[in-house]
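Of the protein chains in this complex, all but one are displayed in their positions.
Chain IDs A and B follow the sequence of writing; residue 1 opens each chain.
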Amino acid sequence: MSLDLFSQYIFAGITYGIIYAIVAIGFNIIYNTTGIINFAQGEFVMLGGMTAISFNHFIPLPMAIIAAVLFTMLIGALIEIVFIRWLESPSVLRMIIITIGLSIIIREIALHVWGDTVRALPYFTGNVVSSVTLLGASISPQVLWVLAVCSCIVVLLSLFFKFTPLGKEMQACAANRLAATLCGINAKNMVTFSFMLSAAIGAVAGCVVSPITSSQYDMGTGLAIKGFTVAVLGGLGNSMAAVAAGLLLGILEAFSIAVGFPLAFQDAISISILLIILFVRPHGLFGNKEAASLKEF
Amino acid sequence: MIPLLKIRNLNKRFGGLHAVNAVSFDLKKGAIKAVIGPNGAGKTTLFNLICGALAADSGAVEFDSQPILGLKPYQIAASGIARTFQNIKMFPGMTALENVMVGLHTKSRAGFWAGMLHLPSTLCEEKRIRDRAYELLELLDIAQFADIEARSLAFGQQRAVEFARALASDPTLLLLDEPAAGLNIYETAEVARLITKIQQQGITVLLVEHDMSLVMDISDEIVVLSFGQHIAEGTPSEIQHNKEVIQIYLGE
Partner (left out) sequence: MATKKITTIALLVTVVVIVQIGTQLTGTSYYLTQLTMTMYSCLLIIGLCLVMGYAGQISLGHAGFFAIGGYTSASLTTLNVLPSLESGSSCVHLLNSFGLLTASTSMYGDPLLRIHPWIAFVVAITLTALIAFALGIPVLKLKGHYLAMATLGFGIIIFRIVLAMAFFGEADGISDVPGFTLLPGLTVTGNIEERIVNYYIAAAVLISGFVLLLNLIDSRVGRALRAIHGAEDAADAMGINTARYKLYTFVLSAVFAAIAGVLLTHYTGGISPSDAGVMKSVRYVAIVAIGGMASLWGALAMGGVLNFLSLRGLFGSYDDAVFGAILIIIMLFAPEGVLRLSLWSTLKRFKVER
């Protein structure tokens, strides 16, 4: 394989990988504050992309994206307030089923609103054919947008959790909910906020990736599974490790196509990785076994 | 005489915490032995190591001259060690009788096929289990609660059902994890009576307990743990006069 082609695949892998990582971080944010895996996480990505496309008919692209992100945040908040907030220590099984139900409803509403046509946002800069050459690979400028925006999300999130009072309060809730409540933190609001944050970053990812991968009402499930694979690969709850794991999975997928693995089985790769990881190292590649065993799954 | 239970140099760490630190002691057949110690001394950890719920880091445990360390909990249970739990774990949605019938699991054989087909032999075995479970409830004077959901019984009665459930497997060794936890003084006295009754059946008892009056009353021997270490061992009166033990309990 020539070096050019090699870097071509690397870039393709990184683009997808970072999207998986963003979905995984979405899982982690909610998991950390509530212990819930939100099976509707992929639907946030879909909603972000689809609403931005609709808004873009009326308002310019940057405005449409902002509007779509705000809209998805609102949906995230609504979901938490209507369905999650008032449950008293629900069982894991119950939460799994509720979030699965939510993902079905969101998907079906999307189907009835937008139909099953494949849509896409326009390229942020340039168009389908424009390309830049980087490390010998000619790549679409949109790829650079994806990389830049997603890296920004990751950096901003880590700054947010480290330095802002709100971020610290969320961290406190994640570490020990009861203790945080006793310190005067409103844990319930933190959970609402974690749903909003997670919906927002999902929506941003859905927007930046839409020109490359297109958006469709049923894209959520596949993304959710891959995002979860990445979250588990990195160790559930560990967002920095999720980035590394996301890139790893994305590149692995890109090269599986390069070596002639049938496209139809591409999903099977990530799911097989998920299953293997779950069987062999459920605490993740970078996780700590002792710490993981203390958590309630 | 060969001891029934032989614990040698048992170790368990949780990260930096040495929960059980080189603990060794023997348990004579037919005796009641108590493990006492302040909170966090590693008593419950020791229990969980013996019955296989936790994996030990090193050491040896021999039961009836057979090494049992590393066996699965159900294998250890099948070999003749029964246990009770600090926070009585009645099976939800089951009557007292059914709880004891689960205890008879190792004493019956019906599998999936037999269960689905309800063969005459299965029904016969089922009747045997039911009768035996009822006998056990009678032995512990709680037969009148047989058909009541176990979780809705009073705490002391649940404790008795739990004893019956543990005895159902015909154990040679019974591990009791804080049997008097959460009981009032009358119920505690009742538990003391039950434990001596169990001993009279020829069953060896190892118990962890906070209630000193209960421990001093019924045990033949006492082991004292502190911060995971074996501090003292002896008869109740020896322990009561042991300086080190008094120091641990009363401080300097």
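Going forward, a residue touches a chain if its C-beta (ideal position, glycine included) is under 8 Å from a C-beta of that chain, and two chains touch if they have at least 3 such contacts.
All values derive from a computational prediction rather than experimental measurement.
Engineer: Among B:13, B:28 or B:105, choose the residue that contacts the chain missing from this document, as touch is defined above.
Structural biologist: Missing-chain contact among the listed residues: B:105.
Engineer: Among the options B:31, B:60 or B:148, which residue touches the chain absent from this view?
Structural biologist: B:148
Engineer: Which of these, B:17, B:116 or B:246, touches the one chain of the complex that we don't see?
Structural biologist: Only one listed residue reaches the unshown chain, and that is B:116.
Engineer: I need the residue numbers on chain B that touch the omitted chain, in ascending order.
Structural biologist: Against the left-out chain, chain B lists 51-53, 72-74, 77-78, 82-83, 85, 89-94, 98, 101-103, 105-106, 108-112, 114-118, 122-123, 125-126, 129, 148-149, 165-166, 169.
Engineer: Which parts of chain A are in contact with the chain that was left out?
Structural biologist: Touch set of chain A with respect to the missing chain: 37, 39, 83, 87, 90-94, 96-98, 100-105, 107-109, 112, 221, 225, 228, 232, 262, 264-265, 267-268, 271-272, 274-275, 278-279, 282, 296-297.
FYI, only the chains that are shown with their structure count from here on.
Engineer: Per the centroid of Cα atoms for each chain, what is the distance between chain A and chain B, given in Å?
Structural biologist: Their C-alpha centroids are separated by 48 Å.
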